[in-house]
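The other protein chains are all here in position, but one chain of the complex has been omitted.
This part shows subunit A:
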């Protein structure tokens, strides 16, 4: 067990109804009690109970915020230590004030991920679960939370175990052929092994395809809105934000140059880049110049390029259209309420495959179609099924890729006529790579499999 007590704000920073400050460690309850005023001392309450009260400043006893305090004693807690969760009013000021009191009452500020680390060190969760929890904490929308949740509950673990089971069966068959050459078991042929390996390869590939979607859920689609002044960028931003309530405002580091805003589009988090730029100057191109906007556009996952239905294509429009040609972009023709002066055919010729949506922000028309187009573009037409398994963790993705490479090596070896017991090395590697995802690679499994699958003896 760790000896010190840590605390941190455990809800996303930003304007929200409620924020939670979590305290964990041997002193957690005493620390909280020092700044808590309620019916009972927190030191006396039962575990896993919630208490209404006030947080007061420890020096003068002035009330800071009305709160609900949840007391959970070791070991049935997330970290297996004593844990106190203080739910206070959202908003930076009260949350910060409560946190400061907790810290001055004897806790220390937790490092990023330290709660999860304690849960892991104290044996509460395994490695894959720990990583999923970190993703859970970082996840941006409900659906992203669900993906992280499923992983925590072992959906990914189960899938990986299935794959490993298939490989293990083949390995056991091979082992019996090798260790009991005279035993009258069916010989594993290259053909059978090829078929089995290909099936595993396909399933890993499929799993990896979900990785891209997983990344979207975790990190959001980095989106840039561009267009000439007064084309309606800020209206689009507001429309997206209004319909889909922005849930997180992120202010990275000390610089306020670039502000990112998250909006939830049908369950998919859109990370809108440089929204401040749009709001303040109404024009990225004007403000930072075509050169620099070029850079901003290159880093984007999605570009929303706005054109004005009531204006013919300008030189700036053409520059922008050229810039986004090789990127994932949606061209939004706004101001459909104005008389047409834009040649839509000309635009279509310039944008190639990118979808074109027509809107009128003033009349609130076309936003639905735009949202559909976004889902279409990133989820391959179908809105993601809620029960699909997404691989969204970088370590998992790299291990899956490694396993797939190893399976492919095996397939190549079999096709080249390499003895199967040598190809086994690639299969076993794949089995181990998959095992590393769930923190489990025990060779003893193989021996058990051999003896349960085959009847051997002298």
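One rule holds for everything that comes next: a contact is a pair of C-beta atoms (placed from the backbone, for glycine too) under 8 Å apart; a residue touches a chain by one contact, two chains touch by 3 or more; residues count from 1.
As a working rule, contacts and distances are computed from a predicted model.
Here one chain is missing from view; checked against "Ferrous iron transporter B", "tRNA uridine 5-carboxymethylaminomethyl modification enzyme MnmG", "Na+/H+ antiporter subunit E" or "Heptaprenyl diphosphate synthase", UniProt names that protein "tRNA uridine 5-carboxymethylaminomethyl modification enzyme MnmG".
Of the listed positions A:10, A:58, A:104 or A:429, the one in contact with the omitted chain in the full complex is A:429.
Touching the chain that is not shown, out of A:299, A:339 or A:417: A:417 (per the contact rule at the top).
Of the listed residues A:4, A:162, A:179 or A:298, the one in contact with the hidden chain in the full complex is A:179.
Even with one chain removed from view, subunit A keeps its contact list with that chain: residues 1-2, 120-123, 126-127, 171, 175, 177-184, 416-422, 425-426, 429, 439, 442-444, 446-447, 450-451, 455-458.
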